[in-house]
Structure formats: C-alpha cells, structure tokens
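Every protein chain except one is present and positioned as in the full complex.
Going in written order, the chains are labelled A and B, and every chain counts its residues from 1.
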Amino acid sequence: MENIKIFFQILVIFSLAPILPGIINRVKAKFAGRQGRSIFQLYFDLYKLINRGMVYPKVSGIIFKMAAPSVLAFTAASAVIMPFGGQSGLLSFSGDFLLIAYFLAFSRFLLILSAMDTSSAFEGMGASREAQFAVFAEPVFFMSMLTLSRITGETSVYGIFSKLSPDLWIQNAPVLSLITGSLFILLLCESSRVPFDDPDTHLELTMIHEVMILDNSGTDLAFMLYASYLKFWIYASFVSAIILPRHSDFFFSDSFIYMSGLFFTSVAAGVTESIMARVRLLRVPQFLLAAFSISVMAFVFQAVKG
Amino acid sequence: MKDFITGNLEEIEFLDRDVFVKRLSGELSLGAGVLSYFSVKYKEGIKLFVFLLKKSGEIEFFSCKADSKMPSLTPFYPQLHLFEREISEKTGIIFEGHPLPNPVRYENGLTASSGSYFKVQGNEIHEVAVGPVHAGVIEPGHFRFQCLGENVFHLQIELGYQHRGIENAVISVDKKRMLPMIETAAGDTSIGHAWTYAKITEALCEVQISKRASFLRGAALELERLANHIGDLGALSGDVAYLPTANFCGRIRGEILNITALLCGNRFGRNFIIPGGVEYDVDDKLIKEIMSRLDSAYEDAVSAISLLWERKTVLDRFEKTGIVSLEKALKLRLVGPAGRASGIDCDLRKIFKSEPYEDFESEPLTLNGDVFSRAYIRWMEIKKSYKLIKNWLSRLPQGEITLEIGPFKKNSFALALTEGWRGEICHVCFTDDKGEISFYKIKDPSFHNWQGLAMALRNAQISDFPLCNKSFNLSYCGHDL
Partner (left out) sequence: MIIILLVCVLFLSFSFLNLFLSSYSNINKINSFFSFLLSAAGLFACAAGLISQGSFLPFKSQFINNYFYFDYLSHFFLLIFYISLSAVSLYSAGYLKKTEGKKSLNFFWFNFYLLAFSMQAALISKNSVLFILFWELMAFSSFFLVMTDFHKKEVRKAGFIYMCANGAGALILIAAFSLYSDSYYNFSVSSYPSAVFFMTLIGFGLKAGFIPLHIWLPEAHPAAPGNISALMSGMMIKMGIYGILRTLSLLSPWKESWGWTILILGSLSAVLGIIFSLGQKELKKFLAYSSVENIGIILIALGLAILLNCNGYYELSVIALFASLFHIFNHSIFKNLLFMSAGAIAQSASTLIFEELGGLSKKMPYTAFLFFIGASAASGLPLFNGFAGEFLIYYVSFSSIGFKSGTFSVFAVLSVSLTGALALASFAKIFSALFHGGLKNENHSDIKDPSLYMLLPMGFLAFMSLLAGLIPYLPFKLLFSSFNFAFTQSSQWISVSKYLLMTTCSYCALIMFFLAFYYMRKRISKENETKEGITWDCGYGTSLPSAKYSAASFSQPITEFFSFDGQRSRSYPKILEYFPKSAFYSGNTRAVFYELFYAPAAKKIKKAASRLSFIQSGQLRFYILYIFLTLAALLIWKI
C-alpha cells in the first residue's frame, strides 16, 4: 500500500507540475480583464516542443548538449524528496533538505555553464544575474530551514511538515507567518517571477531565466521548461505545507488539502505578479536581504521564546 | 507666425564655401537649431542647403557649392552629425574631422555590419550586439553596447534596415501617389507627415485653407498624439511588468484609433489630410459621437495612468533612469517630448502658434530628462490634447473642407514644419522651371533623437535599456526613409 502511495505521489507531482504556472497565467489574465490562456496550455506547449528537432550552436561543447537532461534530472531528484500530502517522499532522511538545496544548486551550476557555453552576450548576462541572485537567496533558504527545524525539532523535510499543525500555528504565529513571508519571496525569486524577473517579457536584455535557455530548442527546451515548473512546485510545497498544515490520517483528504495549498500559493503568486512592478536589478540583492532579515527575525523570536 | 516658408530659389543666399561654414557655425553658436541640412545634385556640382531655426523663431537659410572635402562642424555642434553623414553617404563628400563617418542608411546592399564601431579597449570589456532582429515585434535596428557586467559605458546605434528610398521615389511617381507614399514614411506619424506635405503644397500654390479644415486637421493630429502617447505609457508600464496600466492602455489606444477611423475610415488617419484641406467632413451627429467616445476613453486613461504615479515600485524604476541632461539635449538638439523632458522649450505649436494653435499655451515644467520625465511629459500632453480636441470640435466654424490646388510656383522652394507627436517634422521641397517637384526632403523627428537615446545609456545599467528605448520611442523607419 505504501508503495502504491509513493508511486501515486510521484505520478501526481510529475503530471501536475505544469498546471501551477498555468494557474498563475490565468490569474494574471483575469486581472487584466482578459479571458486568458487555459490552465492546461503549458501541456500543449511542452508536447509541441518535445516533438521538435534540436539545433545546437556551433561553438557549444558537450556541456551544452548534456545540460538539459542533467538539469531536469537534478530537479526531478529534488522533487521526489519532497513530501506529498501527509506522506513522505520517495526518499526521506535527516537533512534531506540540504540535498534539495544542493541538487537545485547543481542544476543552476549546469544551467549557468550551458548558458556561457553558447558564447552569447545575452546568455552570459542571464547567467551572471542568476549566479548573483543565488548568492543572496541561499542564506534565506537555510535560515528559514533553521527556524523551522528549531520550531519543530525535526531535521528532515517530511519530519518538519508532519510536525506543522494548527496548534503549532497558535503557539508560534508570528514566527511562522514571517517564515511564510520569506519563503514566498524565495519562491518568487527562484522561479523567476515578478518582482525578480518578468516571465512574459520579450526583452532579452532584462531576462534572467528565459535568456539562459535562449539557444535551447526542441526537446531540450521542453526539458528546461519542465524543470522550471518542477522547481516552482518544490518551493510552492514549502509555502503550502506551512499555510495549510495537514492533519488527519486519510491520504486522499491530506493530498487534497496539500494540493489546494499549492493552488492558493499559485494564485497568490499570480496576484503578486499582477500588482507589483518589476524591481530594478540593482535592488534585487536588497530585496533578498530584506527576506533574509525577515527569516533572521523569525529565528530570533523563536530562540527568545526558548 | 507661419510655420512654413516659401520663396524663389534665387532668394536663397549662395555663399562661398568658407563663408558658409563660418556663418553656419556662427548661427549655431548663437543657439540656432538645424531644421534641415542637405545636398542637392546639380549638373554643375553639388550644392549644400541649410535651414536654421533661430532662437527668435525666425527661419534662416543659405547655401553653398560643396567641395569634395568639407570641414566637419560635428565636433563643435553635435546636432549636425547625422546630417553630415547623410550628405556624405549621398554625395561622397568627405567631412574632415567627423568623429563617426559611418553611412546613415547603408544603401546599395550594405548593412550596419559594415559600419565602424567604437570599442572600449581592454579585454575585460565585452560587447553586446542587439538586433536587427529583436525578440518582440518591433522594428529592426542594431545596437552595440560596450559593457562591463551590467554597466554600459557606450552605446552606438546603427540603423538603415528599413531604407525604402522614399525621397527618391516620391519625386519620380505620379503626383497622385505622392501623398500615400509620404504617409508611409513613418506609419504611426502619418497624419504629421501628411500635414507637412499639405503645408508645402499649399505654400507652393499660395492657397489658404479654411479654418474648418485647419481645425479638423488639428483634431486629427492631436488624436494621433493621444493614441501614441497612451500606447507609450502602456508600453512603458509593460516593460516594468506593471500589468494594470499596460493592459488598460493597450485597449484605450485602440479606442482612440477607432475614433480616428470615425473621422476618415482609417485607424491611422491615412487619406484624411490632403493638399487643400481634409478629405472628409463631420456633421453634428459625428461630432457628438466622437466627443462621447473621447470622453469615456479619456476617463479610462486617467484612471489607468494615475496608477503609475502612485506606485512606488514603478516610480523607482522610472526615476533617475536614462538621464539626458539639459546641456546634452541642447547640444544634440533633441526635439519633441524627449527634448521637453530634458528641459528644452521646443514645442513648435508654442513657438509658431500657427493655425489652429493660436491659443496654445503650455505650463513650464522642471524635468530632469529621466524616463519619468519623458513619461510624465506624455501625460501632460495627453491632457492638453484632450482639451484641444474638445475645444476645436465644439466650436467648429463653417467653411469648405477642401480647396482647389493650382499649379506649383516655378523655381521655388518651400519648407514646412509640424509638431508631430514625436517632435519636429520638417519637409523641404524644390520645384523646377516647369513647376514640377524636382527635390523633396523629409526629416522625421527621430533623426535628431536617436543620439539622445545613445547618450541616455552612458554609465547606465543595461537592463534599463528597453525602458529608455521605450521612453524615447523613436521611429526606425522615419530615420531610414
């Protein structure tokens, strides 16, 4: 039974990942007074891309050719560590969130290298910005994890998620809300959403994530886009687990609560994108430092409480 | 004052080459601005003509016979740089001392890749070459940045990808085809160019159009200004990913274009202004329809655009970005909203107050030439245009909308100016001894302003480039003709 649940989890994660950005796009469209694309549009886009042939730039080497499956592999490996509903992921052990963070860091490393491999100034620009944001975003993640670990006394993601409950909220409301805030900002940063990056822009000089995959095409591009959807799912799971801590022992109701948490997170991301303008690139480190200070404050509150 | 001049070709002073250069630099040093500076090929050789707008509002003009080598005045008066390059490209005259002797339009199968580009030495500097094909549906142009990381040290802009040879085509075709061709010089400034052409023909025929026609022309021009400014503000907010204004302004611009279509059946105002007046008349019912539509569109625009000035994140992006100082703007002679945003008082409607702008007034603003200034000045002009249109349409005088155009004067010249929504449009026309047009020169306001964009990016961040570009919103095809 356990194996079936795990299999079901993995199936759901991999098949539902493209819906979340679809929800964001729909929310943005509604804000603009338009009907908007269907939330299943990204599936069609991926299908179209996968069946196309690929074009490789002449100056690129083996890193560029191997980047797409590797990036997707790392992101997928992180995704299966994430718990789902009330169940643990495929792999769950003490300190597994470190592997999540570092697998995603490795995929970022490969993405940066493949972007620089094309010898293109645009991709180099995007790679440089991605490296820069990572420097400020990593401490936010770790600080939030430290605080959550201290509150719940657990060191694995599944452990932390299972200890989160409405009672914990009642006791630690300020800390948990601050953590939710900083994790939400982290979500926006890592999945390249406004106010850090505009996913709908057509201006190469301002892009970050989109421009790093500018020269990827066909199946490679499908892999890269899908990896970015999985990344959104991973970070959204953190937010969802905190704002809607599940609690019962029925797998399906827990899963339902968890997925509605993901839905609300996507809607919140869509709303933020619709009402905020994109921040000047020079200010992004300050923004991330603000998120960092929020999580430090949360830790201090928690430490003071004892 | 009249915003056109005409006269016999003999009236243009023909100077000696050195006297010409001295007089030109003398006038420019007193603060004159070059309206047009071009070459005309004659059997005897090449003549250079220059038309200047003095500080007093007078238009001065003189000419000379050109040698194969002329001294370049660009190092002292940067506003001449593209004009000298254009003359060089068309005639082969070398302007000695010109700091950037590239072709302007890269004719004869050349493209911008054969130009020479300034490069900052040092192997840590890299170049970013953007264009001609851009990722959005925008016109082609090549931008070469010298960068270190995110900092831009220098930007060089080379265009010419949309050169269609309009100036040559216009004089070789049937007179009936001239107007449609001139309207395509810059498609979003059709009304501006058409009006300038009409002024030229009316000057050459010495015809005075009726007040009704000039009011209608004014309304059309201001509608064009409204549509483009609203669209620009929407595009600017789209570039900073501020979706509310971006989405609404797109729709509102469409409404304004539809109003223009009500006037003449074409959303961009083609075939509305013709020599002698306007093609289509309006009746009271149409005026009422236009006013009500205009009112509702304006109200929507006010609510959408006011959001921009209240949003701190938007203002943070706009302010202190892409600054062009007053000194630079004066040296380069920026025109239109870009020039006014840097503090230059260069609205032709105010300087000449020709029909129908006799009562035109505008408040002076202190602006510092950043993206915010260029956006805010558009907002001021939107409000002004709305008032003007309402004013004219509510007291439209009776009269004939079209008057008969006779034959042109022989051996004459005419220059006409219009304040299009981008700035100063200037056409010059020569007629031969049969009364046919022998030479036609079109100058779009973008011709002055492209270098302003290049200066705005000095020591700026490269990610602000699209914002600066949109804040200028210059015409590629108007430059390339």
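Throughout what follows, contacts are C-beta pairs under 8 Å (C-beta built on N, C-alpha and C of every residue); 3 or more make two chains touch, one makes a residue touch a chain.
Just so it is clear, the structure is predicted and the values come from calculations on it, not from any experiment.
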TODO: Taking the full complex into account, find the residue in A:T219, A:S253 or A:S293 that is in contact with the omitted chain.
DONE: A:T219
Open item on the list: So one chain is hidden, and I want to know which residue out of B:T91, B:T111 or B:T184 touches that hidden chain in the complete assembly.
Closed with: B:T111
Open item on the list: For the chain not shown, which residue from B:K119, B:R177 or B:K387 touches it across the whole complex?
Closed with: B:K119
Task: Identified contact with the non-displayed chain, of A:G85, A:G124 or A:G270 - done: A:G124
Open item on the list: Take the complete complex as the reference. Which residues in chain A touch the chain that isn't displayed?
Closed with: 50-63, 68-70, 72-74, 76-77, 80-81, 90-91, 93-96, 98-99, 101-103, 105-106, 108-109, 112-113, 116-125, 127-129, 131-132, 134-139, 141-143, 146, 149-150, 153, 155, 214-215, 218-220, 223, 281, 285, 299, 303
Open item on the list: In the complete complex, the non-displayed chain touches which residues of chain B?
Closed with: 74-75, 78, 81, 99-100, 111-113, 118-134, 140, 142, 147-151, 153-154, 328, 331-332, 451, 455, 458-459
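Keep this in mind: only the chains that are shown with their structure count from here on.
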- [ ] With chain centres taken as the means of their Cα atoms, state the distance from chain A to chain B in Å.
- [x] 47
Task: Parts of chain A lying in touch with chain B, wherever the complex brings them together - done: 28, 31-34, 121-122, 124-125, 128, 194-195, 198, 200-206, 273-283
Task: Contacting residues of chain B [partner chain A, same complex] - done: 126-130, 134-136, 147, 149-150, 237, 239-244, 246-248, 251, 311, 313-314, 316-317, 321, 461-466
